[in-house]
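The other protein chains are all here in position, but one chain of the complex has been omitted.
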Amino acid sequence: MRGVLGHFRELDSAVDAITELKAARLGDVTVFTPTPRHEFEVAVAPPRSPVRMYMLFGGLAGCLFGYWMAIWASAYWPLVVGGKAIASWIPYTIFGFEVFVLVGGLSTVAGLFIHARIPRLTMMVGYDPRFSRGDYGIWVECAPDRIASAEALLRKNGAVEVRGER
Amino acid sequence: MTGRRKWLVITGVLAIGVASTLLSAYAGNYQVAAVAAGTTETATQKANREAVGKAKPGPWGYSGASGYTNYLGEGTGRSPAQPVKFPHPVHVNTLQMNCVFCHSSAFKSPDPGLPAVASCMGCHTITAIDRPEVKKVAEAFNKKLPIAWVRVHKVPEYVRFPHVRHIYAGVTCQTCHGQVQNMEQVFQYASLNMGWCVSCHVNGYSRAEGMRAAGYEPDSAALTDERQGVRKVASYDCANCHY
Amino acid sequence: MTKPVETANGVKRRDFLKVLGVTGAATAMVGCSTDQVEKLIPYVTSPDHTVPGVSNYYATTCRECAAGCGIIVETRDGRALKAEGNPDHPVNRGAICARGQAALQGLYNPDRFRGPMLRQNGQLVPISWEEAIDALHKGVDTAMKSGKARHAVFINQHEQGLLHSFLDEWLAYRDMPPHISYDAEAPFATIVANRAVYGVSWPRLDFGAAKLIVSFAADFLDGWGLPVPQQLDFAEARGKIEGAPRLIYIGPRRPLTGLNADQWIAAKPGTAGAIARMLAGKMTAAAAAAATDVPVATLAALKKEVAAAKPSLLIAGGSGPKALDLATEVNTLNKSLGNVGVTVKPAEAYGAWEGVVPPAVLNDVVAAMEASDVPALFVRGANPVYSTPVGLGFAAAAAKVPFKVSFSTVPDETTALCDLILPDHHALESWGIAEPVKGTLGLQQPTMDPVFNTRATADVLLASLRPLPCFSCPVDPAEDKQHAADIAKFPPDYRGVVASHIGGNSKLQHALPKGLLAGSLPGRVVPVAKIMKPAIVGEATGDYYLATYANLLMGDGRGANKPWLQELPDPVTKICWQTVVEMHPETAKKLGVERGDHVTVKTVAGSITAPAFLYIGVRPDTVAVMVGRGQTASGRYATGTGHNAWSLLPASNDAAGGYQLVGVRCTVAKAAGHSMIVTTEGSGRQHGRGIARASTLEELLTGEEHKPHAFPGQASTAFLPGLRAPVAGDAQGEFSDPTSAQKGEYDPKHPSGRAKRRWAMTIDLAKCTGCSACVTACYAENNIPTVGAEWQGPILYPDRKFPGANITRSREMAWLRLERYYEIDREYKDMAWNPEHHPEVRVIPMLCQHCGNAPCEPVCPVYATYHAPDGLNVQVYNRCVGTRYCSNNCPYKVRYFNWFGYGEPDRAQYAFPEPLNWQLNPDVTVRAKGIMEKCSFCVQRIRDAETLAKVQNREIEADEFTTACAQACPSRAIVFGDAADEHWSVTKLIEDRRAYHVFEELNTFTAVVYLKKINHPAPAGVTA
Partner (left out) sequence: MATIAYEPKRPNIASANVQLPAVRDYEQVDDEIVATLRPSKAWFLMLMTAIACLGLGVSAFLYQLHQGLGVAGYNPPVMWGVYIVTFVFWIGIGHAGTLISAILFLFRAGFRTTIYRCAEAMTVFAVMTAGLFPIIHLGRPWKFFWLLPYPNWRLLWPQFKSPLVWDVFAISTYLTISTTFLFVGLIPDIAVLRDRETNPTRKRILSFLSFGWRNTEREWRHFARAYLFLAAVSTPLVLSVHSVVSFDFAMAITPGWHTTIFPPYFVAGAIFSGIGMVFTIIIPIRKWFRLQHYVTLNHLDAAAKLCLTTSLIVGCAYMVEFFIAWYGGVQVEQDFFWNRVFGQWWWAAWIMLTCNMILPLSLFSQKLRRNPTWLWILSIFINIGMWFERFVIVVPSLSHEFEPWQWTTYAPTWVDYSILLGSFGWFFMWFLLFVRQLPIIAIAEVKEIVAPRLKRAHAHTPDNADDYEPETPGAHN
């Protein structure tokens, strides 16, 4: 993996650089930003996050499991309490709901982890601690022959520091 | 750690957790492998069954050979030393004495009863008076001392286990106590835990299986029942045993 | 019975029995204990007829009061477990009172003497029986040699039987006068009047034949006379509904009989005789009204009513100064009204009070003791130091006696004074005989081997005659020979005395199983009390009348060391573990006293300071105090519990020689301090909730039943179905679908057949008197812990260090309780005295209703409570985690929580100190701390019946068994059975027109059905 890391002080310079980098098709662009900004989303134009699907399917599975667990366990050793039906599905909605939230929520987080590729053990290539503070960074992963043009492009857009990394 | 290995480890740990929970949960619930009605016992099943009967307690008082030792400490295989080494095999197998000859209240009381020392002396004033263990008994009798046997099979205080009901239902003693007739020193055969009790109450008792567990061949009536899938089902109501 | 096997290494038979009770080792349920090493110890030699784990039943005679009821004692593995009434016995016909039940706690009393004791240097030290008999021998010898032997005193607790003549013979042999058969509870005026008018000491009172019952201060339902047979007859009479008698009670305080009465005439203490004289026509109504402080109209109506009702039954009780006059007048009235032979039946006399000596005899005794004339004092059973009026000065006088011997089983104030203790067996360990009804003998036999190293008094006395290895006696062969010839007249032991009386051992053996045979006991001439102190009323010494009374539980004090009886609330005041001064709210207001404030009651004889209790059933000019508590040396439960009302009483007798308990003048003053009232009562009125319902015969007959409790918008109060279904209200889902194949055990076709049954109970409130015998029966059957002892209370509450501390926090464990409601519309403290009208009282036993749709069940998170297929609402103790949600959701509030480890022996709160734990029912789990418990409908009895039926290869027969409460009930108000089977009597009773469920608007479909109480208003012609 090899590429160029551009370090920006201002938001609009970084956005401009991304737009140009994308037009130039120099390579994959990774943007570092201390806080999510819509400007980047527009500039990068990524595909929709699939995390919500985790919520949907995890939640559905949880809901079914909640109902199933309550009904199965009640029928496993049928004991009448208070003249209620053995498998009283109305109160068991609570289990359907709670397990839906539990499994749905946890699978959402799992989705976040999977798609955001964390936990990440080796992270420091192309990263600078200043990106969590106030500065923006652009990491262009590109072939060695394009590094120079990428560097130039970044500098042109106002990068205060540009360095190649591998 | 690569991503793939990471997920492998996570799922592996989860799987081991689930498996061990289930194992610990249900170990001891079913110990006599149920022989489905209408089928005959396989060689393995037969070997297992006989091994159980002939098992001896292991060096730590636990019967490794019982085949059902529960390593989670539920007591299966527990075999405390008794004050008098009473040889069940001699009395039952050789002398053909019935269980209720000595445990005489088993069929009329919730309590199976232990023979009074005087009952032992009924024979042992005449026979085998020179054996060291018999001498112990005689000495106790002469001193009017009871013999303090160490309890092997015990259900907790909050469980009512009326022996008489089970005897009247045709359950062989060995179904729960194992083949005591083959045990040099009695050990706890079954886990006696609740799932173990309830399995039989719910799934029913097959007389043929009970007879096999006792170590003899089922009679024809029992075999007929078995072929027809007749099992004696009991109440599994909580207040049957707990009150 | 086998002899105890004492062994070298200390394993005694009773020790190994402890572990032999395998099926139900009565230890607390603390968890699975399979890892513990537990020993199984068999018999050395099997006793005959004994199967381990199977109960044997012995018929014997109850000695807790003079009545001599027949009881059957259940024993298992050598231990007595429960006392039940003997159904064949003519006195109690299968019923038993609370005190009779508690005989077992006398037997297993932890404070009992372990063996003989001798006072050395002021301390009682254990000695051997040889030494003890030697000491007795010497003491008697000294007494004889002193030349005063004819002044020796032997006080025996009055009981029917051969011991009377035996003792007198023995005493005569020792030149001593006949013994004093003492009973502080004997209603002496009535006995003397009965002898005078009817010729027998106690005729049978046939309540059923009467149309009107008038009780002149006779609390015949609670400790007066023969409580059990009286209650049986009364309840049966009331249970007839049509033609049931009306009951009028006359007296200054409204006791249990007064609560059951349809009318209470609150006459001034000791003046009921004026009403009797008025009825006899010897006095005008106006004069009687003036004497009794009762409205003239009331008395005039009474006179009309008595004249109209034929036959009637007038009963005289009373312990005022003129009690004998009253009793004689009333008995004469009965005669003139033609009631004798109809409602009063001298031909069917009870033997209870034959041979009882008037307490006034003690006046002589005290005088003699004061004069140092008495060389020896023997006491057996009775506790005269405590249970005599303090004015008599018994304790001080007895101290002057040089040789004092007690044969009592338990320590008490009298034994604290004695030099030599020769503990007798408890009655349940003894032989004996009684003539409870003329012509019928009731046998008393040991039900188990003696718990402690005790000996029968008769045997001790016999042994003291024999030449022992007597260390100090002079050895003279001639004397010895004479001695031997003399004692040959005596039988070898007391069992022999009994056997020879009925004609030999074989006859005895034959009669023992039933415990009854025809025959009679020798009569006894009752010594006449020579000195009668005149009855003093002390007119000048106070503004209030004092009314002391004894209830059935504490009696004259003999019940005080039995925790069941201490814990059982008094049926009237609902107070336990405490003595209170009962006063009318108006009196309290006048004194500036509130409930619980201490007041000092002072008479000429003494004073006590006790908390005030507002009771609307006592006249404003009277305060009432119960006797029986406040002991100083009667064991751990009695000592320091409550106050001693005997210490208020002057030495004052009525003309018959009985104690004057009522009518002593006293002053009442507010004192410093305040106590919590130890009561189980929350609010004493129903607030219109229709819990205990009542109707009148007229309403029943006309169909215009009183429907006082209309619940707006609720379901109709018509009898709801549900009860008939094996599983009530199983209203939804698979299990309600009759065609479903998946009902499991709830399917009547399931092999267990449980679902075919629906256990249910009816309680007839027309019969129930509120006596609470059922409560004690429940304690005995179900190992219910008592929680009121001081050391069982919350340890670190500085404000709750007194007996009953737990009960002030409502933590009593009674699975069955008696609720007593006054039909009033305000709090007690706001009630004014109205002599014209006294509120109606209703009692209702409240226990788990075993609801078909039980609210407690669905809230339990772990299935610790659920609905069993046979209709029981089951509580599984070992599954309970103690959320207590079930109790919150129980509208009947019948679930009880183990706040402490009452069943755990190593705890301060342990409720069964050795050997009380021997009584624990092995069939019932002893509950550990932190779990909920409640009435189980005696499920152990149901299971036993099922096992028995199975073993005998039959179905359970209708009315084959019943619950402990129903079995004990002396009113026969409780009926238990299978409501799904028409053969059981309960099924018919459920259809009764008086039947109702409590809180049926909650749709709980209860299995306990109450039958309305019936009130008997005054007939139309006589209303004032």
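Quick notes on this one:
For reference, chains read A, B and C in written order, and residue numbers begin at 1 within each chain.
Methods note: contacts are C-beta pairs under 8 Å (C-beta built on N, C-alpha and C of every residue); 3 or more make two chains touch, one makes a residue touch a chain.
What you are looking at is a predicted structure, and each value in this text was computed from that prediction instead of being measured.
Residue C:Ile931 is the one among C:Ile931, C:Ile956 or C:Leu989 that touches the chain not shown.
Checked against the hidden chain, the listed residues C:Tyr896, C:Phe912, C:Phe937 or C:Trp984 yield one contact partner: C:Tyr896.
Of the candidate positions C:Gly682, C:Gly703 or C:Gly1021, contact with the hidden chain is made by C:Gly682.
Of the residues in chain C, those that touch the hidden partner chain are 681-689, 691, 711-713, 794-797, 806, 809-811, 817, 819, 821, 846, 855, 858-863, 866, 879-885, 887-893, 896-901, 909, 928-932, 999, 1002. Taking the whole complex into account, chain A touches the unshown chain at residues 9-13, 30-37, 40-41, 44, 46, 49, 51-52, 55, 59, 66, 69-70, 73-74, 76-77, 79, 81-82, 84, 88, 91-92, 94-95, 97-99, 101-102, 104-106, 108-109, 111-113, 115-123, 127, 129-134, 158.
Touch with the hidden chain on the side of chain B covers residues 21-22, 24-29, 74, 191, 193-196, 198-199.
Following the convention adopted for this analysis, only the chains that are shown with their structure count from here on.
If each chain is reduced to the centroid of its CA atoms, chain A and chain C end up 79 Å from each other.
Among the residues of chain B, those touching two or more other chains are numbered 236, 238.
In chain A, the positions touching at least two other chains are 77, 79. Of all the residues in chain C, the ones that touch chain A in their complex are 727-736, 742-746, 852-858, 860, 863, 865-867, 1005.
Listing the residues of chain A that touch chain C in their complex gives 75, 77-88.
The touching residues of chain C, counted against chain B in their complex, run 5, 7-9, 11, 16, 20-25, 27-29, 31-35, 37-46, 51-54, 745, 750-752, 754, 863, 866, 868-870, 872, 874, 876-879, 923-926, 936, 939-940, 943, 947, 950-951.
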